[in-house]
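Only one protein chain is missing from this complex, and each of the others stays in its spot.
Naming follows writing order (A, B and C), and every chain is counted from residue 1.
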């Protein structure tokens, strides 16, 4: 894994920590800052399966860190009701796959509750979950489902790649007065990066240019950003191709302007995502660039995505299912060469 | 509403019937043909809220037309298990919105069950549901959710527009050995059309050209096809613009080739869908055309979609939320004029 | 109040027929005693959630007929600014959650309000009404479990009106009495005659007192009946008019009036109430019809700030 290129304000004091620790810091800071911030989820009292909530039960007690039965639909709904009535719940869905068990609350209820309030209440609920492949999860523990939350309107959706963004985006999410979902990646939890200490909020809707380049733009979010950074390194060293890497950080709102700006100068783009391509964020980005960069693109936008079939368990199959750094490199070369 | 232009084989004997009657005919014929075809759903014994299952309980009895409690997750799962074990269940989800209550079974279970079978069983389950706006349904009874079923791989997805296709696609769906979903439109149930009598199956994955044209291609499915036909009529009469209208009929598989063929000759395209545009089938179609029609498109593909916010109740707001025939006309003119 | 509801519902039927009201409307005539009885023991601190069969609860909890009519007609002055319509009535200034059109989905939302109330040390309980059909929805079971585990102040009110849409309730219940199912979550349950406002009131009073004292939830089943179809336009093929008439002999309004007369209230006073409610509802319907509908651009008002304002 290449080093994190996240551009953190130089002035901020930072500490090296894992993505999981960065999330933990965001939670504990926000819980100290606002007594209404309340965690709800399965096995979070003991620290959570990925250690993100470690220590919080000890510090804040069982009324702020609420362990639930295995009843996702029920506790997501309870959290939403609590958000109407003055709490600021942060719900952990252990795997994004389990969001489907609570899909009615997540997609029929929460996104509609403010429309129906006639402006009489805020809805400061944050869903935290994690997704993606990290090896052998099988078809029900490996999915990337962000496109569902983007398609059905109602949530602001963040997918942090760097540890710093994990902290900063989760902090913003908790402070927002509308429903937010922070989709973490299970393969990133124990990756380290420089994370600002203290108060640190990264606004939703602002992509980050992690590497400047002139020949082709690589656009991604979440773990796919890592592939792009590796690909960019490789493209530069091996082929002398200069790739710009953009981490979208949030897909709702989608900072298409930053991508457009980049494509205006590179004239070529590859969109990379772990999820299958069909009717996805990658499709959306390309559809928007098709219009907004009509005369800037000198070659069609490419996409590098997961396959549009369920994720199999066996390693060689899983590896084939996943987009690879090589796929990104190939797509970028093709794009550059056909300009 | 313009007359149905569905091109039905001239040789077939047809009868004028509503979309609902056409669906009913498909169900009763398939139930007669194969004793394993079994209907499962809420209030279907008495005929269903939209009369699609009328008369079937009387003819086939309570073991073939099974009324369920209000337990969508449970009965979708039961139907899937029954499909493994030799039935051919056709499940009615009264509103597509309710699919979200059963999303775990629909998206985590059914699409993965064949992967996990190592080829040892077929999975002939058909989900029938209806969606969209027909006036005053509000945010929880008006959604168009086909993109979710397209994004998460596993279902073949049909959205018939004409009464004939309603019959033909449902018939095919019931005969297929993989999971299928037929998404009907509530505004179409009582629309009439010519429907072939007797055995009539329309294969999945074959778009229909409903109107030939030379200046611009209008692509749609489900109720949006009606808007395109109206727009084409209007474009011809008022502006002398010749629009080709393509009804995709199924979105999985997606017959992009038919669209490409058309765009190769018209050099301009408008994609129309009732659902919000974000990360949707419309995005996907444009992303694919961007690549496949790179040099054929003389102007960017346009899309005309619903808004990316929940559907409000009040008529003027609902009307504004919906794409209109005028929106299609405007987009087509813009496309043609900027070629 | 029961008059107000009854008269509101009959007006609604008329307005729907005249196409002044859109979508599907679910009327509650016959069930008035449940909403009125329960609401009569609620305090201002209490929260309420109900279903698409909303009018009775909304009126009983103090939403004015005119803002309710206006909502049903999609007017800007509607209680939810026309965003929700008849199925989605709420008013958080009265701690009423938007009513829900997904069967049972409002139940966890209401329990969540109770969780917040308890967490924040505020007074008040949550009352959530749902139908007999909702009892088969898993999320109700999940919520009851958590309400019991966490001892949330929730009154679960099951309005057993004998039908879930077009299906007789008991065809879909595996046990003889719905209230008995609450035992699976260790929640105390009571039943009452939902066609008798005083019976509902006293059962609800006792239940609420228990919740306020112990903190934990109580389940209340009220046996009642809807006189109208499931929704406007329902041909009601699943029942006979004789059955409806039989239930009408237990009519809550008539029974209350009989009792009041027995207790010495003059007939005249009763008909005065009835007439004044009818007149007021009529006036409200007329006024609501005069209100403005929202302008298309107002659609963005209730949307999150980041929503893109393009197709």
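To be clear about the criterion, contacts are C-beta pairs under 8 Å (C-beta built on N, C-alpha and C of every residue); 3 or more make two chains touch, one makes a residue touch a chain.
It should be emphasised that the depicted structure is a prediction, and the values quoted were computed from it without experimental measurement.
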{"item": "Contact list for the unshown chain, restricted to visible chains", "value": "A, B, C"}
{"item": "Touching the absent chain when the full complex is considered, from C:26, C:118 or C:181", "value": "C:181"}
{"item": "Sole contact to the chain not displayed, among B:114, B:217, B:230 or B:280", "value": "B:114"}
{"item": "Residues of chain B (touch criterion as defined above) contacting the omitted chain", "value": "36, 38, 63, 66, 68-69, 71, 73-87, 104-105, 108-109, 112-121, 153-154, 156, 178-179, 204-205, 252-253"}
{"item": "For chain A, residues in touch with the removed chain", "value": "42-43, 46-47, 49, 67-71, 73-74, 97-98, 101, 135-141, 277-278, 303-309, 312-317, 319-321, 323, 327"}
{"item": "Residues belonging to chain C that touch the chain removed from view", "value": "136-142, 144-145, 148-149, 172, 174-175, 180-187"}
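Here, only the chains that are shown with their structure count from here on.
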{"item": "Chain-level touch network, classified as line, ring, star, complete or other", "value": "complete"}
{"item": "Approximate Å spacing (C-alpha centroids) for the pair chain A, chain C", "value": "40"}
{"item": "Centre-of-Cα separation between chain C and chain B, whole angstrom", "value": "35"}
{"item": "Intercentroid distance (Cα basis), chain B paired with chain A, Å", "value": "31"}
{"item": "Residues of chain B engaged with two or more neighbouring chains", "value": "97, 101, 139-140, 277-278, 303, 308-309, 312"}
{"item": "Per-residue overlap in chain C, given as positions that touch at least 2 other chains", "value": "81, 83-84, 88, 100, 102, 105, 138, 302-303, 307-308"}
